[in-house]
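Every protein chain of the complex appears in place save one, which is left out.
Here is subunit A:
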Amino acid sequence: MATWLEALIALLIVVSGIFILVGSLGLLKLPTLMMRLHAPTKATTLGVGGALLASMGFFWAVEGTVSVHELLVTAFLFLTAPVTAHFIAKAHLHLERKRDGGERERLPETGTGSGWSTYDAAPQAGQGEEGGAPREG
């Protein structure tokens, strides 16, 4: 194996290990859940992506064949991480609302007539706009 390739793979492994460590450190140390959500969904996903890249390079250097499995795992993780974060944030907001007896977590104002769409119903069509047809019935 060429020395530069070996150095590149080793660097990728070390960097991904550091990213995974930082992600879990953030999960442990940050104060609120909305802050804690950032660390694993970004840093850890990037770390796993780096490890998968290193594995691709390693098996390309050793066996001479490019394997697609790592790309599959990477694509799957990078697609599902935002969905997971969204679901966790939504569950957190609704549980907070339920627990505090109607007092919502301090979210900023939306700046429109209606509230946040995860709490309130969707605004009626044409509401708050000039020339919108009034809904009948």
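What we mean here is this: contacts are C-beta pairs under 8 Å (C-beta built on N, C-alpha and C of every residue); 3 or more make two chains touch, one makes a residue touch a chain; residues count from 1.
In this text, contacts and distances are computed from a predicted model.
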| item | value |
| --- | --- |
| Listed names "MucB/RseB N-terminal domain-containing protein", "Urease accessory protein UreD", "Multisubunit potassium/proton antiporter, PhaF subunit" or "Glutathione-dependent formaldehyde dehydrogenase", with the criterion being the UniProt name of the chain not displayed | "Multisubunit potassium/proton antiporter, PhaF subunit" |
| Interface with the undisplayed chain - residues on subunit A | 6-7, 9-11, 13-14, 16-18, 20-21, 23-25, 27-28, 33, 36-37, 40, 44-45, 47-48, 51-52, 54-55, 58-59, 62-63, 67, 69-70, 72-73, 76-77, 80, 83-84, 87-88, 90-92, 94-95 |
